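Okay, so here's the structure we're looking at.
Shown here: the complex without one of its protein chains, the others still in place.
Per-chain numbering from 1; labels A and B assigned in written order.
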Amino acid sequence: MEIILLLIFLPVVGAAIVGLLGKLELAKTVAFIWSLFSLGLTAYLLSEFDPGAGTQFTVDYPWFLSMGSRFNVGIDGISMILVLLTNGLIPLIILASFNHEYKNPGAFYGLILFMQTGLLLVFTALDAFLFYVGWEAALIPIYFICAIWGGPNRIKVNIKFFIYTVAGSLIMLVGMIYMAQQTADKTYDLQSFYQASLSAGAQSWVFLAFFLAFAIKMPVFPFHTWQPDTYTEAPTTGTMLLSGIMLKMGIYGAIRWLIPVAPLGFAHWGPTVLVLSIIGIVYASIIAFTQKDVKRLVAYSSIGHVGLIAAGIFVWNLNGLQGAMIQMISHGVNVVGMFFILDIIIRRLDTRDTDKMGGIAKSAPTFAIGFLIVLLGTVALPLTNGFIGEFLLLMGVYNYNIYAAAIAGLTIIFGAVYMLRMYQRVMLGDANEATLAFRDINANEKVVLFIICGLVILIGIYPNPILNISEPAAKSLIDLVNGKIGNVSSF
Amino acid sequence: MFTHLVWLIPLLPLIGFLINGLGRNVLPKSAVGFIGSVMVLLSFIVSIGIFTELNDSAVKSVVYPLFDWIQVGDLKISFSFQVDPLSSLMLLIVTGIGFLIHVYSIGYMHHDSGFAKFFAYLNLFVFFMLLLVLGSNYVVMFIGWEGVGLCSYLLIGFWYSNPSYASAAKKAFVMNRIGDLGFLIGIFLIFSMFKSLEFSTVFSQAANLAPNNNIIVLITILLFIGATGKSAQIPLFTWLPDAMAGPTPVSALIHAATMVTAGIYMIARSNILFTLAPFTLNIISIIGIATALLAATIAITQTDIKKVLAYSTVSQLGYMFLGLGVGAYTGAFFHVITHAFFKALLFLGAGSVIHAVSNEQDMRSMGGLRSKLKITYATMLIGTIAISGIPPFAGFFSKDEILAHAYEHNKLLWVLGVVGAMFTAFYMFRMLFLTFSGKFRGTKEQEEHLHESPGSMTFPLIVLAILSIVGGFIGVPEVLHGNHWLARFLEPVFYASSTKVHETAVLDHNTEYVLMAVSVIGAVMAAIIAYVRYSKNGHVPVPDTADRGALANLSYNKYYIDELYDFVIAKPLNLLSGFFYRIVDKTLIDGIVNGFGKVASEASKGLRLLQTGNIGFYIFMMIAGIVALLAYGFLNI
Partner (left out) sequence: MESVIQSIQGVPLNHYILFSAIIFTIGVIGVLIRRNAIVIFMSVELMLNAVNLLLTAFSAYRGDASGQVFVFFIMALAAAEVAVGLAIIVMIYRNTNSTDINVLNRLKW
């Protein structure tokens, strides 16, 4: 048995088992333990992993041969980071949901584990068709999670989310089919995609087709309008999955399937996309200033942060790419932490409106400290995880253009403004009747918050192990693209 | 020996922070205060050891690497410390004054419920400040730089239940962040130019460059923007007066003695870059003197004792920047040291007063405290004389050095500097007389409660008062038959800069005597005017409701700069936020997205009208279709 198959399909087996438990409360415990198996397996993989050795643990089985698609998976440094993120965050997200009584927990946690397999397929696939299958397989469970366990407005919001995302991915599928026709051996193989020689014009179209899917998923301005509504309406666990892991599919896709597949298209559209990303940073941050719904505020802040990651990718240099890698982990940890914190507040106060909050710090000092640490990670204070990522990303953008860096850097100021404003409105100031009775966090919440805060600080102090995982892979990917662009024109 | 223990210096306060932070609900107050203070004291002892070692040693700069922090491609940022004359002196200030203020806080914060939290924050601040000072590259410095901003935020908002205090904390953090962005981009520029962020590498390469390099000018301007944020210069100075919302020891430590001088420290550290950019130096001197005067003119009408001191700090920081701008790096750093002594003293004294009068800060409700608070009065008097620049107290020497360099550079700067110094003397003596002379103007209860502060509070006052008296003697200029120990000690740090500047005519001794005489006489006269007005005539500032003159009103309301920023920046941004959210996001972009859905559903609404349900019509359409198909077929054949 190949270990990577075990890694990918272990969660789906767990999903079946958990699903069978139906309405038993036991389901969440089983799901949690099962996700720990995956995490342990990831740790084992990590210990076996050699960053310098390219793609490892590869498995290549014939699949839809007549179509030119094989079941071809493997892990290189970039994939490793995302596998680590997925398998690290899912146990945490499940643990964070322990305070919720979701009806029909078997189905709920089964869907989460099913989604995990989809995500892992996306992050390890070396075949475009397989990538697409994983891409959609991850979407289906999250749709049901949001549509069944979400807020009152969930159906309408979810249809928009679903159709929007599917529209993007169908266009990507068209692009993939076109690419497969253009490869030398008429296959969906990643390397064949990389080696296909298309005219600059054709690459432009392929770039757009792929970009649309990834831009919607991330989301990049102006394809973001599904996101605040969905984050707000989804159950908190769903929001964590969406923001913590799922949006990284778009970023990963851009790194693996967009820029190297259509380098000339990237050369043509890259600057435009960069401008969009930077607009997104400023735009979303400014919107976040006046949001009174805490979930919506964090949703917009997430658009801003992802905009910076996108900018770091689309400048396509080592600093930017490495910054994106570590920021994906940091953003995952921070945004899950942030939504967990908001969930605690919302569950206790039964409102998302900041006007009805205030003074919580007084009644819940431990909670206030945890909130503050996560917040500091989000605003990228040095010695927290956010700083490493934003520093490298901004440096990457700076290497491309100093003005772009100056504008993208506004996130440092704006982030402080809206986050501290929220903290002040929620935690500081005078308490009202509801917040006066605010219970401090219980043991489960303490554990989750402690893990998150620990990660925030640990990654901030010693980021090198993570950076080392992805550096060789990032370097070779950059060389590949620059070589191809350089052959045709000087970019 | 001690140099190898340099990692202990920041580590000890960090340990203190962790112990006090984690044990805040368990530890008794005495233990908390003891741990907090002793950790800083130990750091101070190590700092003294390092200082004496460095003084005796021939090697004037030691880099002590700890571990590799960030490593991406050719970007290698190591977590490492640098010990040299500049950082060793700054270490002494931070840990020494830090220790005194910790001791003071034991008394001052004794009744506060957040006692342990307060000490944890203070320790954390000292930790970050030491990182800032010790960092051997710009990024480690930046850690400390942002870290102290965080602690400043936490401590200003220490009493966060008061919404305006929480807002002041937020304002301080955000304004600092504006500067930090400039600093950060400056760091990127430095890296792309020198391929390194280590001070030693950058400065040794820069020493070989010709002046007026455009990139260097840009780098220095960006670094200076960073400094304006942290050191409260125009245009980012408005946070510092608001920062007085924090407990008074915080104001003394963070917002007077240490953190706010970080900008000066950073520029002094990067002096070679700035020397290569005369253009930036001119800007710095202009901003410096403008800030000094602006803040001084605001200070003369303020009635809150801490606000007076806050604006005084802004003004003195302006002097330091003036010193940097005219190339008097030693003078500026000298003023950092002396200012740390007397301003910490004045703030702690003010704290002692506030403590005595039951948390009243308005000087209109004070007065006549001289007899009740003897030690506080005596020490604050010393501080006031020192800040006014009256010899032989500390402030005189440092301020004089800056002014002398300003005179060499540009006579107008000197004139403005002297005017500012007169303002300084005036508002400081005004504060002193309003507080201590005349009759007590507060309530009866407050009067009965008046008392001298406990020993833990007066002890730091006395130490600082002694330092304010003798602190100036480390830099007695040659003209006064001194040998300026400080300049010689710091020479290795500023050596490269001094070789770049072609010394213009050095002032002859007579000119220097005249300059000193003018500034001293000016200060004394201002003090006398303040005495006559506020002590002899017993003038008291009018209540808020009364009319002032137009000028006084402008000054009292801080030139309406806060309102201006609010109107020009904050309000438009909030409006923009609403506009983006409601119009652009919800209506325009979402409108287009939903438009796709609408087009589909509208089209179906139109097309379904064809389904009339009338069978005859269906059949007719069917036959018409067949005929049309046939016709099409015939025509095409």
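Keep in mind that, in the parts below, a contact is a pair of C-beta atoms (placed from the backbone, for glycine too) under 8 Å apart; a residue touches a chain by one contact, two chains touch by 3 or more.
Nothing here was measured: the structure is a model prediction, and the numbers come from that model.
A.B. asks: Taking the whole complex into account, name the chains on display that the unshown chain touches.
C.D. replies: Missing chain, whole complex, touching shown chains: B.
A.B. asks: Per the definition of touch given earlier, which of B:Val59, B:Ile583 or B:Ile623 contacts the omitted chain?
C.D. replies: Within the whole complex, the residue contacting the unshown chain is B:Ile623.
A.B. asks: Sort through B:Ser164, B:Asn537, B:Asn594 or B:Thr612 and give me the one touching the missing partner chain.
C.D. replies: Hidden-chain contact among the options goes to B:Thr612.
A.B. asks: May I ask you to list the residues on chain B that touch the chain which is not drawn?
C.D. replies: Interface with the chain not displayed, on the chain B side: 608-609, 611-616, 619-620, 623.
The rule we apply is simple: only the chains that are shown with their structure count from here on.
A.B. asks: When the centre of a chain is set as the mean of its C-alpha atoms, what distance in Å lies between chain A and chain B?
C.D. replies: Computed from C-alpha means, the inter-chain centre distance equals 37 Å.
A.B. asks: Provide the residue numbers of chain B that touch chain A in the complex, in ascending order.
C.D. replies: Touching chain A: residues 67-73, 75, 139, 142-143, 145-147, 150, 153, 157, 160-163, 166-167, 170, 173-174, 177-178, 180-181, 184-185, 188-189, 191-192, 573-574, 576-578, 580-581, 584-585, 589-590, 593-594, 597 of chain B.
A.B. asks: Provide the residue numbers of chain A that touch chain B in the complex, in ascending order.
C.D. replies: Interface residues on chain A, with respect to chain B: 160, 163-164, 222, 224-226, 283, 286-291, 318-319, 322-323, 359, 361-362, 376, 381-383, 387-388, 391-392, 394-395, 398-399, 402, 405-406, 409-410, 412-413, 416-417, 420-421, 424, 427-431, 462-464, 467-468, 471, 475.
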